[in-house]
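Can you keep this structure in mind? I'll have questions shortly.
Every protein chain of the complex appears in place save one, which is left out.
When the chains are written out, they are named A, B and C in that same order, and each has its own residue count from 1.
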Amino acid sequence: MSTLTTPSKEKKRKSYASNQEVRWCPGCGDYTILKQVQTLLPTLGVEPENIAFVAGIGCSSRFPYYMDTYGIHGIHGRAPAIATGLKTSRPDLSVWVITGDGDGLSIGGNHLIHSLRRNIDLNILLFNNEIYGLTKGQYSPTSQKGHISKSSPQGSLDNPFNPLSLALGSRGTFLARTMDRDPKHLQKMLERSYQHKGTSLLEIYQNCIVFNDGAFEPYTNKATRNKTSLYLQQDQPLLFGENNRYGVRLDGLKPVVVDLQEEEVSADELWIHDESDKTKAWLLTTFFENNFKDNLLPRPFGVLYSEQIPTYEEQLQIQIEQAKERHGKPDLEKLLKGNDTWVVR
Amino acid sequence: MSTLTTPSKEKKRKSYASNQEVRWCPGCGDYTILKQVQTLLPTLGVEPENIAFVAGIGCSSRFPYYMDTYGIHGIHGRAPAIATGLKTSRPDLSVWVITGDGDGLSIGGNHLIHSLRRNIDLNILLFNNEIYGLTKGQYSPTSQKGHISKSSPQGSLDNPFNPLSLALGSRGTFLARTMDRDPKHLQKMLERSYQHKGTSLLEIYQNCIVFNDGAFEPYTNKATRNKTSLYLQQDQPLLFGENNRYGVRLDGLKPVVVDLQEEEVSADELWIHDESDKTKAWLLTTFFENNFKDNLLPRPFGVLYSEQIPTYEEQLQIQIEQAKERHGKPDLEKLLKGNDTWVVR
Amino acid sequence: MSVIEKHKKVVTVRFSGDSGDGIQLTGSQFSNTTALSGNDLSTFPDYPAEIRAPAGSVHGVSAFQINFGSQRIHTPGDSCDVLVVMNAAALKANITSLKPGGIIIANMDGFGKKDLALARYDKTSDPLGDAKKSGFQLIKIDVTKLTRESLKDTGLSTKEMDRSKNMFVLGVVYWLYNRPLDPTIEFLTSKFKSKPEIAEANIKAMKDGYSFAIATEVFSERYTIEAAPIEPGSYRNITGNDAVVLAIASAAQTSDLPVFLGSYPITPASEILHGLSKLKHYGITTFQAEDEIAAITSAIGASYGGSIGVTSSSGPGVALKSEAIALATMLELPLVIINVQRAGPSTGLPTKTEQSDLFQALYGRAGDCPVAVLAARSPADCYAMTYEACKIAVEHMIPVIMLSDGYIANGAEPWKLPEVKDLYAIKPPLYRPAENGSDASPFFPYSRNEDFVRPWAIPGNKKTIHRIGGLEKEDQTGNISYDPDNHQHMTRMREEKRDAIAKKIPLQTIDEGPDQGPLLVVGWGSTYGSIKSAIMEAREEGYAVSFTHLKYLSPLPLNLGDLLSRFDKILVPEINNGQLIHVLRDTYQVQVEGFNKVRGQPLKVHELKAAIIEEFS
Partner (left out) sequence: MSVIEKHKKVVTVRFSGDSGDGIQLTGSQFSNTTALSGNDLSTFPDYPAEIRAPAGSVHGVSAFQINFGSQRIHTPGDSCDVLVVMNAAALKANITSLKPGGIIIANMDGFGKKDLALARYDKTSDPLGDAKKSGFQLIKIDVTKLTRESLKDTGLSTKEMDRSKNMFVLGVVYWLYNRPLDPTIEFLTSKFKSKPEIAEANIKAMKDGYSFAIATEVFSERYTIEAAPIEPGSYRNITGNDAVVLAIASAAQTSDLPVFLGSYPITPASEILHGLSKLKHYGITTFQAEDEIAAITSAIGASYGGSIGVTSSSGPGVALKSEAIALATMLELPLVIINVQRAGPSTGLPTKTEQSDLFQALYGRAGDCPVAVLAARSPADCYAMTYEACKIAVEHMIPVIMLSDGYIANGAEPWKLPEVKDLYAIKPPLYRPAENGSDASPFFPYSRNEDFVRPWAIPGNKKTIHRIGGLEKEDQTGNISYDPDNHQHMTRMREEKRDAIAKKIPLQTIDEGPDQGPLLVVGWGSTYGSIKSAIMEAREEGYAVSFTHLKYLSPLPLNLGDLLSRFDKILVPEINNGQLIHVLRDTYQVQVEGFNKVRGQPLKVHELKAAIIEEFS
């Protein structure tokens, strides 16, 4: 499957676009994400009437209005909870959650971590722009420490969340990272999120051109991105840099960057990516904190972790079936009677 | 310092006990924890008027009433937030948070993870009894999957949180685990929590004798606890079992139990505990999930992780000082005037 | 000395003892037998606030009160004729609820030195002697000793034998009120099916208690209470929380809709979650959410998907749902919010009752945010009003708050079983155009029917694809609109939709007394029984007082203003600091007086009666 948009695809894409005018700032990263979602959906074999987009509040959370599918623009932070009710009661639907770093990690952090542990089959797209866009530029739980914003004139004091570490600590079963500026990879990751049965969390680096322009510059800028971004591929060694010049090797528990041009390292000494390895996944999420230090670890993009365990709603269905088997057809009369009745004549 | 209660200590302990009758169920694990806290405090050199206990709602959250210190019995789940306001505005106080697995991880999960990432100097004691006690026995976010309770008659469907994994994923800087039935260790861990500058999370396995009796039986029962519990000691190898018969070794990234009587393993091949190693800490928290599987990993007790970074309130103080330096003594008149004034005569 | 047989119209008995003494079971057995004997009755369990307080302590006392008679019974009784106390703490905690001259049945083995100390009586005191001196009739029985004696040949351990103490006492009380033992024998046999020796022991203890009462003539009188004039039919005892559960199951059936309950445990509402979680085969899904906000928002998500979304909580939990209730109001989706009120504000007295969340229900949201508000008047009425809440929510696409409270949630009364086939229908305004039909007309999610209700189009249909949200929506299309006139229009529509419900609810009727006169008492919610009793007593004494009771608080019945205007004075009793009184003053600009008690308890009939009579002086 080619992930680039061909003319006929474009037509299909439009069939998933609602008639509402898209109202993000010109140049906002949200546009590409919208486009890739609209491009992907027609290829999945799910009809639009069986898809629902659920969002909270934020620039990104306007997303559902632009999709010609079912959808709910909820209240701030509650999208995962709304989606939980929808998916649990309607397991036949494909339910997508759209949230931002403020919506999903600040006010909505609790719902996010709980849906991750419950493993409800939701596709959560976290539009991370490291800022509160809609409220015009306060620092968010993913803003770099020291970030100067309207509400932090002397720099923010909070250590930012590392969203994927948090998700792993919450027992998330599918964790991936991508960015608005790489539509091809973005679409691939959207597809993988869709395919995963269980809660999938896809963190999307999204540029807010107005309040936090260039936050992900190191990973998108042509001059630097080679050195800063690593694209994960299942069963492949961790390689990055121009012509895959660099690799990552495990020195005990410590990930170390090796320059394959300078050092004599064979491919099988390198770290081989294994999505099912939770410890490796943890290490990959922590590349985050090591960034900009001596041992300049790149930012990993791709599927960091994927684990197939039963979903919440699957198990619920089993319990429903069991209850039906045990109790037979509901007999309201009997239920109302309970155990002790008497008759007055 | 001996941690056992001697007669004079008993007197000191009483001086930290309020005159309110303690009203937990007879045999509840909360009693021991209360006693150990009351025993420890007099040894710390902080006067009771400079200590505050802040709690949410739950059996455990009644704790502040029983301490003769300052204290707030707040609302369900919000203790970390209340404590954040108190500690941030009163960095001179020693602030303790008392919470339960429901209070702290269900309704209050968001405040907990945010205080962890902010690293405010709070000592959070998480009384984990894997059940909602006060509301009479519903399953909690730490209840084992399949737990049959009043609200899960066919067994709970949720994967439980692994509280320390969650905390590590939230960038917690001090994570430890202890249990009600081991007063000595409990007291040691309380002391370590106190000593840590930054948010310390101490998970305390606490037996709810009424609604979830025996939840931690494997770790407290004399017959089994040797095999199931591992006590971490800084710079010491991971050893457990009768006469430290077993050790834990790292096979690449995989922790493996070795029977030192059967296998020829030298002490330095074993995993040496290092509180400052975050990757090791992660592996230790995941022993949780490996429990009851082939490779029967023990449950680690002790300090899993400890990292010294600046606290929120320290940094805030610096900003306050900077602001004072930059702006000088507050000049209300000037502030009110702003930039543009005119005079009407 | 021979026993005098007397007839009585109404009797109140209160069983009390330590939490471990099986008081609740004793009480419910006595209730069942009483119901089978044809009496009307009302019961109230009084649990300790602590989960399990130290044995023998005052705050560990558990009690169960039953009021029964040969006439209609509306409350568990202000105070009791007979007080059973299993230990000293029980006496201490309950003596104030005994009528002057009332009977104390005391287990003497619970009045040892240790028991007195645990109950915090003075070492040297003799509380039973003091009680006798105060004019109470004292029946001393060595229950523990006698039970052990009775069971000595069973081979049970002392501890096991002691568990039957309550049955011994129950036997005594059965004798006192001339009750058959069979119902309890049947119950015990089935309950301990797998442990027949335990069933045997309990039955023996009860029989021996009964015989003991005959043989020892401890009582000089014995009472018979004739059957009450009760409407014929099948009955069961039911608590308010159980009634809520059954109503929701009923609504699922009659509407042919799935139900989704999102809930977070809280006293005294948790039993609704517990009860519904057992009914998966009724198409009912329960979700124990991480908090109240997730509870209600998950229910909203499910409503969008085509379920009846329900959420249950108590005041502080409902406070957390305010923002989401407003979302549901904007989305115009069905949503049922059950609020089992408790004494507040804040954590307050969580195990005590109050009806102080009326303000919150009516007004507790940002913006102009009209919802429907109903209130149940008794345990059994929780069935009717919850069913009604589901019907209104679904048929009017609106959030409905159903107010219950700790008193009726835990209290029980006989409930005449409805005929399932007679349950009135619930007709969701579902809109499902045939997907392959030729109907090309576009779908308008915010078009409205004659009751201002929008169509409910659930995901899965290609022709009704639409999105909804909390931003103001354009009339008809539901698209976002910032148009000022549209906002004015939609604000009005939401209000008119709520108001239009008034056409569907019953007109307000007078419950007691003439439909005009000097004094009307207006009640709402769980005070019904107390007010009814007080009114009946006052009327018997010749006072021309009338009574009406509100079950619909928003919208109010269309004729209420007219009805109120026909009385000279209006008195509103409430278990709060005055809430409905403000609504009536505001809505009808009538002079209203309040009778307000905020004691965490049901209204006392005699106090209210006195207040009513006072109005005539």
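FYI, a contact is a pair of C-beta atoms (placed from the backbone, for glycine too) under 8 Å apart; a residue touches a chain by one contact, two chains touch by 3 or more.
Keep in mind that this is a model prediction, so the values were computed, not measured.
S.K.: Shown chains touched by the missing chain?
M.R.: When the entire complex is considered, the left-out chain reaches A, B, C.
S.K.: Which of these touches the unseen chain: C:170, C:308 or C:326?
M.R.: With C:170, C:308 or C:326 as choices, the missing chain is touched by C:326.
S.K.: Given that one chain is not shown, which residue among B:34, B:54 or B:209 touches it?
M.R.: If we include the chain that is not displayed, B:54 is the one touching it.
S.K.: For the full complex, which residue in C:72, C:585 or C:606 touches the chain that was left out?
M.R.: C:585
S.K.: Among B:59, B:81 or B:126, single out the residue that touches the unshown chain.
M.R.: B:81
S.K.: List the chain C residues touching the unshown chain?
M.R.: 49, 314-316, 318-320, 322-323, 326-327, 329-330, 341, 343-350, 352, 354, 356-357, 359-360, 362-369, 469-472, 482, 484-485, 487-488, 491-492, 494-495, 576-577, 579, 582-583, 585-587, 589-591, 597-601
S.K.: Determine and list the chain B residues touching the chain excluded from the picture.
M.R.: Interface residues of chain B facing the absent chain: 18, 20, 47-50, 52-54, 57, 64-65, 67-75, 78, 81-90, 92-93, 110-111, 114, 316, 319-320, 323-324, 326-330, 332-333, 335-338, 340-345.
S.K.: If the missing chain were put back, which residues of chain A would it touch?
M.R.: Chain A touches the missing chain through residues 23-26, 57, 59, 73, 75-77, 106-107, 109, 132-136, 138-139, 141, 150-154, 156, 210.
The working rule: only the chains that are shown with their structure count from here on.
S.K.: Tell me which has more C-beta contacts between its two chains, B-C or A-C.
M.R.: A-C
S.K.: Per the centroid of Cα atoms for each chain, what is the distance between chain A and chain C, given in Å?
M.R.: Here the centre of chain C sits 45 Å away from the centre of chain A.
S.K.: Touching at least two other chains at once: which residues of chain C meet that condition?
M.R.: 280, 290-291
S.K.: For chain A, write out the residues touching at least two other chains, lowest number first.
M.R.: As it turns out, chain A has residues touching two or more other chains at 110, 114, 316, 319, 323.
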